[in-house]
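Shown here: the complex without one of its protein chains, the others still in place.
Here is chain A:
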Amino acid sequence: MKLQVLYFAWLRERIGLGREDVITEAATVADLIAELRAREDRYDLAFSDMTAVRCAVDQMLMPLDTSLVGAREVAFFPPMTGG
């Protein structure tokens, strides 16, 4: 399947891009992260502290064990700091 993957804040800066299309058969968000980390050091570094990473699947906040079946967009970002 093809997923649009988005990165925000320091994840975007460490990986060096804000969005990309990813062809993957990952079953869950955690599987997708494992695939990304295996790609290149910059991904591995960005995802090295998972306590500092949050994710949204199709623009809804979701835990990392969320299934990617039917998903189109996955976003990764640090804890939010609005307000």
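The rule we apply is simple: a contact is a pair of C-beta atoms (placed from the backbone, for glycine too) under 8 Å apart; a residue touches a chain by one contact, two chains touch by 3 or more; residues count from 1.
One rule holds in what follows: contacts and distances are computed from a predicted model.
**Q** From the list "ABC transporter permease", "Molybdopterin synthase catalytic subunit", "Histidine kinase/HSP90-like ATPase domain-containing protein" or "ATP-binding protein", give the UniProt name belonging to the chain omitted from this structure.
**A** Options "ABC transporter permease", "Molybdopterin synthase catalytic subunit", "Histidine kinase/HSP90-like ATPase domain-containing protein" or "ATP-binding protein" considered; the missing chain's recorded name is "Molybdopterin synthase catalytic subunit".
**Q** Out of A:M1, A:M50 or A:M80, which touches the unshown chain?
**A** Selected residue, touching the omitted chain: A:M80.
**Q** Just the residue numbers, please: which parts of chain A touch the chain that's not shown?
**A** Chain A touches the missing chain through residues 6, 8-10, 12, 56, 59-61, 73, 75, 77-83.
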